[in-house]
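With one protein chain withheld, the remaining protein chains of the complex are depicted in position.
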Amino acid sequence: MNRMYEDYYRMDRMPTIWCPGCGNGIVLNGFIEAFKNSGLDRKNTVIVSGIGCSSRSALYLDFDTIHTTHGRAISFATGIKQSRPELNVVVLTGDGDCSAIGGNHLIHAARRNIDLTVVCYNNSTYGMTNGQYSPTTPTGSITATSMYGFMESPFDLCKLVEAAGATYVARTTTFHAKMIPMMIKNALLKKGFSFVDCIAQCPTYFGRKNKMSTPADMMKWIRDSSVNKKTAETMSESELAGKFVIGEFVNKEKPELTAEYTKLVERLKLKEKEGAAYAKV
Amino acid sequence: MKMVKNKFMQGNAACVEGAISAGLKFYAGYPITPSTEIAELCAEKLPKIGGRFIQMEDEIASMGAVIGASFAGVMSMTATSGPGFSLKQENLGYASFVEAPCVVVNVMRSGPSTGLPTSPAQSDVMQAKWGTHGDHPIIVLCPDSVKSMYELTIRAFELSEEFRVPVILAADEVIAHMREAIEIRDDLKPVQRRYTTKKPGEFKPYDDSEGLVPPMAKFGDGYRFNTTGLMHDTEGFPTSDPVKSQKLQDRLRDKIEKNLEKIVSVKTYNMDDAEVAVFAYGSTARSAMAAIVEARSNGVKAGLIVPETLWPFPEKIISMYAEKVKAFVVAEMNMGQMVYEVERCMHGKAKLLTVFQANGELIKPELILNRIKEAVK
Partner (left out) sequence: MPKYELRLSGSGGQGLILAGIMLGEAASIYDNKEATQSQSYGPEARGGASRSEVIISDKPIDFPKVRQADFMLSMTQESYDKYISGLREEGVLLTDSFFVTKVKPRTGPVYSMDLTKIAAEKAGKKIVANVVSLGAIVALTNVVSLEAMKKAVLDRAPSGTEEMNLKALEEGYNAALELKGKILQEMKK
């Protein structure tokens, strides 16, 4: 492990539970680098995660960390942020955690534009339970619950949270590892709901069932399936089927919930003071 | 000096007054009859006192947000009713296991399922104890008047902080919606949380070396601690070690079971010479009171036992009275739930009669009176 990361890891919790060749470590290292570069204060930062392989990340990070229930990390994070707006709140989650069982929390957090940074480790499978299909599994994939081929359509999580109102939305992959810290840093510094979708490999379950049994095979697949946002603009819908469009999709300013609520509290305080002054007269 | 102001208000309003007196600063909830007034009043009052309110996208999220706020060091509460209480169960179990102090109000309405949304019931009293999976500590309080809704809400916050446990206020629609005059005290000090005095690095969030309830740290104080709903060791990290696992289970049980005297509270009326003891709680206790008064005027020595604490169940006092009385009459607005506990604690020492009703109506006093009369025949 690169020593530059060590300070941010709970080294006594190593090794991780992740399989050799798993993409989660790349995303987690990317988060640490982003955090380091963001200039944010670790003391004021809380890491929240749900349930799944990626959600174990919280346990390995030397921060205030809370490993919550399946799908609900964003709701816990909302409670932390709305009750203590001065805290930086980061959610580390997986595709099943945040877009299946926790899909409702994801879209509503984006809609209310609460200042959370959500990093999705998107390996399009439920690795913890041995590789069933998830809402982001590509159509046609073989998984433990789609042995005849996955017949549904996957979510484009970036489009989903963009439509819901997120103020920062980006996607990259573990193959494009250098982009991860850049995007997560932007997300951390954005005052508003930010979402970074990190396409990651699960060679153990997803790869093995889909003729990509080595981590390298999976990385090649991710590389070959990735399309830059600019290029994607010139491609048709059928050409884009099964591709991961990567890039920054949204980066905008919008009033943020907890800051607006603080203004309300100040306004009511002022009103009370004026009321008291008026009563004295 | 005790400052009081007399106010005529609904049980739900009294709950909010009590919560704010106790130090409530964060409310997350989802609208559901008949608890909604609690959310509405919190939305109005909390920002005025520097607190914060949020209406979440669902019941599950509300419970999650409340636990998040609790670890952030902010006194938090949610309120719901039957269907919402069912949805909250998983996170409620999480709160119990990670020992997050918080208060959950369940204004019980007639069920199962959507049931009779605007009508009272007491059908969630077993769910309140056993609703979430796994063994877990929990405290359940039950108000029988607007005044007690105010007082027990404050008590709920005190107990939740003292024992690091979610406390459920199991109110019912009658108590929540009726208005009575109560005295609101404005000299109450907010409930204090016990924080660790240890330095970061020395602190363990589930330290069992200094008593059954470990002091807490809050997010943002530099402790960099972890908490998880997985079986955990004293440092808050996952473990599958059977010895550590059992030790945690034992401590979670013991922190309640070894503090029953501090937790359990029961009101009794006319029990000194009673031949028949009526056991009733919540608004049913009001019917029972009318019944025992009527029974006494008919020459039957009836008394009333009203548990303010449904869980832990007041075993001792029930066993004690079972030795003294001829019969127990258990009345509840359900098809028979707490009666199993009463029966267990009676050890067969007295006759047991029951009044169960789950039709959306408050049990009428004469139904209880008839059983009292039957009991002494």
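Order of writing sets the labels: A and B. Residues in every chain begin at 1.
Basically, a contact is a pair of C-beta atoms (placed from the backbone, for glycine too) under 8 Å apart; a residue touches a chain by one contact, two chains touch by 3 or more.
Fair warning: this is a prediction, and the values are worked out from it, not measured in the lab.
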item: Shown chains that the omitted chain touches within the full complex; value: B
item: Selected residue (touches chain absent from view) among B:M178, B:M231 or B:I317; value: B:M178
item: Option touching the unshown chain, where B:N6, B:S113, B:T197 or B:S297 are the choices; value: B:N6
item: Option touching the unshown chain, where B:G68, B:G84, B:G236 or B:P365 are the choices; value: B:P365
item: Chain not shown, touching residues in chain B; value: 6-8, 33-34, 117-118, 173-174, 177-181, 283, 286-287, 289-290, 293, 362, 364-365
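Operating definition for what follows: only the chains that are shown with their structure count from here on.
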item: Length of the line joining the C-alpha centres of chain A and chain B, rounded to whole Å; value: 37
item: Sites on chain A touched by chain B in the complex; value: 10, 13, 42-44, 46, 48, 58-59, 62-69, 72, 74-80, 82-84, 86-87, 104-105, 108, 261, 264-265, 268-269, 272
item: Residues of chain B defined as touching chain A within the complex; value: 25-26, 28, 47-48, 50, 52, 54, 56-58, 60-74, 76, 90-91, 94, 219-230, 237-238
